[in-house]
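One chain of protein is taken out of this complex; the other chains stay put.
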Amino acid sequence: MALVDSPYRILYRDVDQMGVLYYSRYLDLFEMGRTEWARAQGFSYRDMEEVLGLMLPVTEASCRYLSGLRFDEIAIVRTGIAAWSRLTIRYHFEVFEEQSQRLCATGEVELACLTRDGEKPHPLPDSFVQILGTIAADKKGRKRN
Amino acid sequence: MALVDSPYRILYRDVDQMGVLYYSRYLDLFEMGRTEWARAQGFSYRDMEEVLGLMLPVTEASCRYLSGLRFDEIAIVRTGIAAWSRLTIRYHFEVFEEQSQRLCATGEVELACLTRDGEKPHPLPDSFVQILGTIAADKKGRKRN
Amino acid sequence: MALVDSPYRILYRDVDQMGVLYYSRYLDLFEMGRTEWARAQGFSYRDMEEVLGLMLPVTEASCRYLSGLRFDEIAIVRTGIAAWSRLTIRYHFEVFEEQSQRLCATGEVELACLTRDGEKPHPLPDSFVQILGTIAADKKGRKRN
Partner (left out) sequence: MALVDSPYRILYRDVDQMGVLYYSRYLDLFEMGRTEWARAQGFSYRDMEEVLGLMLPVTEASCRYLSGLRFDEIAIVRTGIAAWSRLTIRYHFEVFEEQSQRLCATGEVELACLTRDGEKPHPLPDSFVQILGTIAADKKGRKRN
């Protein structure tokens, strides 16, 4: 399942006085998207923290805004892998409005793997790398074997 | 200093499509207010967590909304102590718009003291109780001696 | 359908450094709950604003916090009507963790009906009052006929 769609209905709290989803909230939607992407592959971020003692802080994020999302509309966050290496993973995102299927935003987020306590770089968990290898090319543009 | 005033300028991100501060954000302002109240007494929440290993989760919160706060207006959060005991502290808040001095909201928040790891109830730190004793009546309506 | 359950999975963005849902976010969940409650009755907040030109600002909110909600847990927001009159509506909420069914918080929110432009009090829409009348007692403790 290379791409995973996650729905989110826009609340009053999410829109600003222009009547559209505030621009920083797209990054919140991206978090939802990548958590659901991992879950759909059978991988849990929570286990990674609690069982493996690792965490994945964001190192880069970007978003292009194409069309506003209004109160009560349903955003569909489509999440996939843009690239990955042993130490980092880069997701890409498209956000659609469900009914009209209009594209509202695109974005990318890169995360690095760190030990939870020492804050040292650490390779991504093997179980996660195996999933990535079957789905997505790595940073050098090829699938891992 | 029984009452402490803390200013906050309303951002676009804070207002909803009615054009006023969204109702849950007042609780964020209350957090700012009580942190600044404690700081004004010479007490640091951060030290309490990091040095003493205690935390203060909220057990109750309430707010009455009287007048909206608009983008770019400055909210003044006036914070004081409503009541306290060895295990809990209750703050009260008034939120004014700075220029017109109109009262926008009032509220109360009660916190309990817990150990950070064990999540067991724990008396408030002595240094904090001493501050409270000089400023505010306790729950039974009298100042501590 | 007097009570309506709405699920929400807790994101990383929702928890604080105690590792539990931040206290103001329960009010965001309450907004989700009351929007879904109305939708389940066939009533749309969006139409009320856009078609009828009315809005429902919050006049009072309160919450009691009983147990923390952690990252990746699913909150179930159970929404019902506590009371209502021609001009106001008061919702009550219970928030459960889905798997353990533990009760995490209870709360109430009261809203008033205003004209969108003039900000004058206005009776709740008839279509909404009819729904309320079939489901819930009003403020005086009786169902409307």
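We just call them A, B and C in the order they show up, numbering each chain from 1.
The rule we apply is simple: contacts are C-beta pairs under 8 Å (C-beta built on N, C-alpha and C of every residue); 3 or more make two chains touch, one makes a residue touch a chain.
Since we're looking at a predicted model, the values are computed, not measured.
Residue A:Cys63 is the one among A:Cys63, A:Ile81 or A:Cys104 that touches the chain missing from this view. Considering the whole complex, the residue from B:Ser44, B:Ser62, B:Ser85 or B:Ser127 that touches the absent chain is B:Ser44. Here one chain is not drawn; of C:Arg13, C:Arg86 or C:Arg102, the residue touching it is C:Arg13. Subunit B meets the missing chain through residues 9, 11-13, 28, 31-32, 35, 44-46, 49, 71-72. Touch with the hidden chain on the side of subunit A covers residues 18, 20, 23-25, 27-28, 31, 55, 57-65, 68. Mapped onto subunit C, contacts with the missing chain fall at residues 12-13, 15-19, 22, 24, 71.
Quick note on the criterion: only the chains that are shown with their structure count from here on.
One finds 29 Å separating the Cα centroids of subunit A and subunit C. Mean C-alpha positions place subunit A and subunit B at a centre distance of 35 Å.
In subunit B, the residues that touch at least two other chains are 18, 24.
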